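The complex appears here minus one protein chain, its other protein chains still in place.
Chain nomenclature is as follows: A and B, assigned in order of appearance, with residue numbering initiated at 1 for each chain independently.
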Amino acid sequence: MEIIKEFKIQAKDFIHAGEGSMEIRNTLKSAGLEADLIQRASICAYEAEMNVVMHGGNGIISMSLDETGLVIEVMDDGPGIDDINLALTEGYTTAGVEVQQMGFGAGMGLPNIVRNSDIFNIYSQKGKGAHLKMRFRIKK
Amino acid sequence: MKLSDVKMILKAEVISGDDKLDIEVKGGAASDLMSDLLNKSKEGALLLTGLTSIHAINTAVIGGMVAVVFVRGKKPDKAIVSHARKHKMPVLSTRFNMYQSCGRLYGKGLKSIEWNS
Partner (left out) sequence: MKVRDIQSEFNLELAAGSRGLDRDVSDGYCGDLLSDVIANAGSGAIWLTIQSHQNIVAVAALKDLAAIVLVNGHRPDDGTRAKAEEEGIPLLLSSESSYRLAGKLFCAGIDLTAV
């Protein structure tokens, strides 16, 4: 069994924001994965997708599922992250007021991903976008 | 408790999902900022929020929650309601504010989703 899916993410498009992750969630449910894994993966996908929308880059969210595990990747061409360690700190956010009024920008996105993924890799440089890779083990 | 109990305790209006009032609510979760709710799964939770936006619905779906209650008399617009229906997420609205809503539900025995009491 191998399932690969990819969805586009549009900068600042708050109306469609989250649709990629919702589709991924539906796919994982249809694939019959266990509930805890679906929850954790959905949270990671959603937080990563929302980060792209909020911070102004266009991007892609993709999932790849086979017997070796689940990988969710998010890549964008946005402003990139200046200080990754700082970005991983709970409560730290560079989100503007309009985003906060929408209920986001609490500075929990990346920490939530760290908490909910089995393996998390993040590559980013200021001005060069970001690439997040989140891996999840599938229990036999 | 059941969603129908929540409706009664909060004197809430059912905006969508009146065929789902029989569902079991395992605990309460309250916030206006969505990311704080996604620190981990909130399976079976009732989301109480004043954030009338599609993101409240998305957060509830992603977090495994069973229903959304908009507090402070907030009513979602058509786009939010249709989004909720599409994702089969029941939506209610109560005139009580967040503090009152949490207090009343807690007082009637609905525990916090992350805690045992």
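Rule of thumb we're sticking to: contacts are C-beta pairs under 8 Å (C-beta built on N, C-alpha and C of every residue); 3 or more make two chains touch, one makes a residue touch a chain.
Keep in mind that this is a model prediction, so the values were computed, not measured.
K.L.:
Using the touch definition up top, pick the residue from B:K26, B:H87 or B:R104 that touches the left-out chain.
P.N.:
B:R104
K.L.:
In the complete assembly, which of B:A30, B:I54 or B:A84 touches the absent chain?
P.N.:
Spelled out, the listed residue whose C-beta touches the missing chain is B:A30.
K.L.:
Pick out the residues on chain B that sit against the missing chain.
P.N.:
Within chain B, the residues that touch the unshown chain are 27-33, 36, 48, 50-51, 72, 97-100, 102-107, 111-115.
Note that only the chains that are shown with their structure count from here on.
K.L.:
Quick one: chain A and chain B, Cα centre-to-centre, how many Å?
P.N.:
So the centroids are 24 Å from each other.
K.L.:
Going by the contact rule set out above, which residues of chain A touch chain B in the complex?
P.N.:
Those residues of chain A that touch chain B are 14-15, 17-18, 21-22, 25, 35-36, 39-40, 42-43, 46-47, 50, 100, 102-109, 111-112, 115-116.
K.L.:
Could you pull out which chain B residues touch chain A in their complex?
P.N.:
The contact residues of chain B facing chain A are 32-36, 38-41, 43, 49, 51, 53-56, 58-59, 61-64, 79, 87.
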